[in-house]
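What follows is a structure written as structure tokens; I'll ask about it next.
Every protein chain of the complex appears in place save one, which is left out.
So, subunit A:
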Amino acid sequence: MTTRIERHHYDVVVIGAGGAGLRAAIESRLAGKKTAIISKSLFGKAHTVMAEGGAAAAMGNVNSRDNWMVHYRDTMRGGKFLNNFRMAELHAKEAPDRIWELETYGALFDRTKDGKISQRNFGGHEYPRLAHVGDRTGLELIRTLQQKIVSLQQEDKAETGSYDSRIRVFAETTITELLLDGDRVAGAFGYYRETGEFVLFEAPAIVLATGGVGRSYKVTSNSWEYTGDGHALALRAGATLINMEFLQFHPTGMVWPPSVKGILVTESVRGDGGVLKNSEGKRFMFNYVPDVFRKQYAETEEEGDRWYTDPDNNRRPPELLPRDEVARAINNEVKEGRGSPAGGVFLDVSSRLPAEVIIKKLPSMHHQFKELAGVDITKEPMEVGPTCHYVMGGVEVDPDTAAAAGTVQGLFAAGEVSGGMHGSNRLGGNSLSDLLVFGKRAGEHAATYTDALPTRPRVAQSDLDTAVETALAPLQRDGGENPYTLQQDLQAVMGDLVGIIRRKGELEESLVRLAELRERVGKVSAAGGRRYNPGWHLALDLRNMLVVSECTAKAALEREESRGGHTREDFPSMRPEWRQVNLVCSLDGDKVQLEHKPLPKMRPELIQLFDRTELSKYLTDEELAEFDALAEEAAK
């Protein structure tokens, strides 16, 4: 059979048009490389627009004591010290420059009184640090980068007569396979959603910026595109994934009405006085304060309530415990039959604050519930429950160059698809700055990599034929299962067995169920033709979702402790010896392999930014002894 394949030649192909992808593309084009941006949706619709809070950068505009070292410390703490220290360091150092750069592209952040970029407080950040635009910072970021790309295209038009001569956006295009020449990246194969026609991008360097994997879960704040494409493409090309067991579940997603299930209710609702209640009307969070936090949290409702006005003399209410603790508590209340009608709990701000204060402080939440749910939050409580929000794990990369680890060369990754930066748990605000810092680095180093290549790698015809065959298979198969049913079944397995609270038996069962699903996905069939056929597209995405889910389930079964975004009921505490371990997934044929790899060790001057009492909660005795020796030497 012959199939028409459109061919394009580029120096750098960026897969993904969210914040990280666009930033990488800008950098690669500025380095003089002919760059293509592949976007699964229309240009500018990326999931980055959902980010509300802001972008964390230690500019010190609001509190001049803030600097990169404080930001670094906060990031490591947030990730429970499992972060790749070098990534956290680069991120903290470079974030301010990346934010200031956006202003030269035309971004308009909210301002301080003296005209600088305003910064807001956020969970886990010691000082006000998040550059923001109301609660639509993600949209501002995407629009700014999108418009910068247009402005580069206008420059190119003036010079060459064509907008697309040096940087071109391929909207509604999905990549299904990376093609290699030996170990080197040679190209990317995919299809146009509109026409179903195939397209081959021949390029020596590819940047993955495809985002996360949330679509494998039933309740998620992620959009349909989040099917782990980049994770799976990387695996199949010989790269490795790390930290895949760590998923962030946001404790308060909307659970009613069904159409908005999963959509986030910002943490500020609780920060500004909202309380969590069960169906009996009880503020249950007081029953869920773990021992390690006992001293920092109020024991009575009265004390908790006084904290809002007098934080210095009172302890904070337990509604403000870290995200994972709150998510677990809600989960338990619902399981024990004290949940709300829609399977969540009540988040009530209406009985706590006057209506005009709520509207002033939480305008977008007021708007969101009114428009989407028909609920007036000044009059009635919201129904909320945990929702799958972010994957900390991803492609294992070199911290400085963003080059993927493993056997493949010429592959780079940035943003949510890469792993290591956030350790076991991401701080709010760190993802927008992450994608700018490492997006830029990925674009820059992809460009440098192509300079050093003696010859351009070539795509083998046989690989191309296989890719075409795989892509067409669901359309040509008759009598297979409906892709939508398979997706629902996969979501059920992941949500029920590899969810917030994990148990050995369930994880083992999930692996069995995933193996069955693999058989069924192998036989999936899609009705209809090739033109804009969402059933076919989902059938192709399923195999990515499946392999990434296998990595998560395997790593979750292996890691016998609870840390950040990974909670094991049978191993409820953090264990220092597990902090030294990264779980690395690779693909052998189509089997997921898992191995232990030591975590890179922090440089002396970085570890000395922490005090000993804090470190003692995380480090093993040997590591502590080493730290003491260092401290002694420094004292001399």
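Note that a residue touches a chain if its C-beta (ideal position, glycine included) is under 8 Å from a C-beta of that chain, and two chains touch if they have at least 3 such contacts; residues count from 1.
Operating definition for what follows: contacts and distances are computed from a predicted model.
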Request  = One chain of this complex is missing from the view, so tell me which of "CO-methylating acetyl-CoA synthase", "ABC transporter ATP-binding protein", "Succinate dehydrogenase/fumarate reductase iron-sulfur subunit" or "Thiocyanate hydrolase subunit gamma" is its UniProt name.
outcome  = "Succinate dehydrogenase/fumarate reductase iron-sulfur subunit"
Query = Which residue among A:379, A:531 or A:617 touches the omitted chain?
reply = A:531
Query = Out of A:100, A:127, A:293 or A:308, which is the one that touches the chain we can't see?
reply = A:100
Inquiry  = Touching residues of subunit A against the unshown chain: what are they?
reply    = 6-9, 34, 41-45, 47, 49-50, 59, 96-97, 100-101, 103-106, 108-111, 114-116, 118, 133-134, 136, 139-140, 143, 147-148, 150-151, 153-154, 157, 160-165, 168, 171, 194, 223-225, 256-260, 263, 368, 371-374, 482-485, 488, 526-529, 531-536
